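These notes concern the structure reproduced below.
As you look at this complex, bear in mind that one protein chain is not there, while each of the others sits in place.
Moving on, here comes subunit A:
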Amino acid sequence: MKALKRGMLLLTMLAIPLFLAGCDRLIVFDPKGPIARSLTDLIVYSIIFMLVIVVVIFVLFGYIVWKYRARKDDGDFEPKEEKGNHTLEIIWFAIPIVIVIALMIPTTKTIYEVEDVPQGYEEEEPLVIHVTSADWKWIFSYPDQDIETVNYVNIPADHPVQFKMTSAGTMQSFWVPELAGQKYTMANMQTKLYMVADNPGSYYGRNTNFNGRGYAHMDFEVQALERDDFNEWVQEVKDTANQLTEDEYAELLKPTIIGRKTYNQTHLQWIDHAHGGSEKYLNPELYEIHHGGEEPAADEQTENTEQEQVETEENASESSSHEGHSHH
């Protein structure tokens, strides 16, 4: 019994440095844009409070349990009854109230802050990109540029972007931890999310809201480019990419896992899922399950990689690593 306890203690002690070593590289603590930075600041602020609370309670707990433990030589004493203590009870009622206020002020400020164009960028006209989530892929439409991408989105760095988000079916959550936190995408609804990337780079994005078999594979890449590179990329897409047709779009909305794609034109010209009409693309038969059978999405995946995306200089190198975490 004693040996077990000691072994377990040792194991726990060994685990602590492992945890701490991992900490500094955690994605949430490594923001790459002003919006994510204000979220991280709030998180760090709250963690300091929480650590103080945890330390106070742990110390008090350890002290009391140790000091007042039953001893063989305490003569089996009978502790005095105590009803309570008004002063003490008022103190530990008041302290949490102060903490609540201290947490609520920056929380509210940040809540309002992230719903708007970030400070310093008010003068610039945000680039609007429509996000449509489907099973199990992300579709990005650039209405002003009249192009559409699947499972990756290129944005200009150091420039505000506004995502107008909806879903073609199930509910998803659009999350880019290094740049902007997350929000749901819902059929017949539109949610909005601002984002700025400080510098060019590749950022990890994924769906966090479970939506069926292909959910685990529903990640995407946000690639921030220099202004000129971005414009060049748009031009290249317009020159080389295939036209998105209604048939191809209907095919796209089937429940599949696919790679990246790039198109001329957007689907917004015939449907905006934020305003209804998604049902004509839905086919429950495609969602029937066969236990122990092959994943229906698997063969689609190989089929699609051949005709995958227009290869451009910028994203050719990324396509091989799009499954992973960009920052590691």
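Throughout what follows, a residue touches a chain if its C-beta (ideal position, glycine included) is under 8 Å from a C-beta of that chain, and two chains touch if they have at least 3 such contacts; residues count from 1.
Here is the rule we use: contacts and distances are computed from a predicted model.
For the chain of the complex excluded from view, the name given in UniProt is "Quinol oxidase subunit 1" [choices: "Quinol oxidase subunit 1", "Peptide/nickel transport system permease protein", "Peptidoglycan-associated lipoprotein" or "Hydrogenase expression protein HypE"]. If you put the hidden chain back, the residue from A:P126, A:P143 or A:G212 that touches it is A:G212. Interface residues of subunit A facing the missing partner chain: 1, 4-5, 8, 11-12, 15, 18-19, 22-23, 25-29, 36, 38-40, 42-43, 46-47, 50, 53-54, 57-58, 60-61, 64-65, 68-70, 74, 76-85, 88-89, 92-93, 95-97, 99-100, 103-104, 107-108, 110-115, 135, 169-171, 173, 175, 177, 180-184, 186-192, 204, 206-216, 278-279, 282, 284-285, 287-293, 295, 321, 323-325, 328.
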